[in-house]
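A protein chain is absent from this complex, but the other protein chains hold their places.
Now for subunit A:
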Amino acid sequence: MTKSEKNLQAKRISFSYMTYEKNSGLLGSLHDFVHRRKRAVHAIHDISFSINSGEIVGLLGPNGAGKTTLIKLMTGILPVNEGKIDAFSGINPFEKSSAYLKRIGVMFGQKSQLIWDLPPIDTLIMLREIYQIPKPVFEKRLSFFTKQLAVSEQLQIPVRKLSLGQRIKFELICAIIHYPEILFLDEPTIGIDVSSQSNIYRFLREINKERKMTIILTSHNTKDIVALAQRVIIIAKGEKIFDGTPNALISEHASQQIIEVTTDSPIEPLPIDLIELGDCHYQFLSNDSAQLPIALAHILSLKRRDGDLDEILVGLFSKLEGKK
């Protein structure tokens, strides 16, 4: 498989669903019982992209931007309303064909595929049978994965007795035990300590390099994106607003240097372009305002520095929030 081969292609896809708004209080509840106010949510709107084999793509966006919905569309959990998703040149993910499901691996940080009452090894043996992995190959892989992620000793312990971090590591092993061609990771480092995070990053980079495994991940932890992603797609309010490398994202917003301000008292109300970092400690993008958004008399210190990905995203997202 060549590096330029397309694994996934989304052509002008849109997805919307119906939800309802619930009134509060007794009267509201009674009203809802008789008449429910429905509302259409346009979760994804006219998004196009293609992902090549072996790429590591990070999906970023504020809460409710549509990242997880996009993953659900790509994996085939949800059907697109408009447009088309084409996987491996000709497969429609929503058909959930065995041919497609065998080639993908999915890990949702907040959903578990481990059997709660049994040790992880039982779930893994079940996956070995489902994906028809020869026993010696399975054992070799399992030994390698558990060693890399430092969970060899927890294989026989019931899942309910494991820590969150250990469970997440086993979830990851479950997602890759069959060496999928595309690995979808939704919040892969949720609840994981810093040293385990770096373990996971190293491990994922290694299998991406060795197996040319395409990795598509969403995370609120920008460390995940910085450590792994070769490409970033930013989604906001269901629309794609950026598609490029993390460096391109930083350089595109490099002109927006960060000004950190310490004041003598809390600022209330907080101006829209000001972000609170701590007690009397704020920051804003230097080109957001021609003037300081704080009265000079309250400023104790000022510091200017270049923004990192985290800050660029915070600035970008708060701008989008302001436009709402």
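Please note the rule applied: a contact is a pair of C-beta atoms (placed from the backbone, for glycine too) under 8 Å apart; a residue touches a chain by one contact, two chains touch by 3 or more; residues count from 1.
Keep this in mind: contacts and distances are computed from a predicted model.
**Student:** Refer to UniProt and select, among "ABC-2 family transporter protein", "Acyl carrier protein", "Lipid-transfer protein" or "Cobalt transport protein CbiM", the name of the complex member that is left out.
**Tutor:** From the choices "ABC-2 family transporter protein", "Acyl carrier protein", "Lipid-transfer protein" or "Cobalt transport protein CbiM", the unshown chain carries the UniProt name "ABC-2 family transporter protein".
**Student:** Tell me which residue among A:13, A:85, A:101 or A:228 touches the hidden chain in the full complex.
**Tutor:** Of the candidates A:13, A:85, A:101 or A:228, A:101 is in touch with the missing chain.
**Student:** Where the complex has a chain not shown, which of A:131, A:179 or A:242 is the residue touching it?
**Tutor:** A:131
**Student:** Of A:72, A:141 or A:240, which sits in contact with the chain we cannot see?
**Tutor:** Here the residue in touch with the unshown chain is A:72.
**Student:** Provide the residue numbers of subunit A that touch the chain removed from this figure.
**Tutor:** 17, 68, 72, 75-79, 96, 98, 101-102, 104, 106, 108-113, 115, 117-118, 122-123, 125-126, 129-132, 158, 186-187
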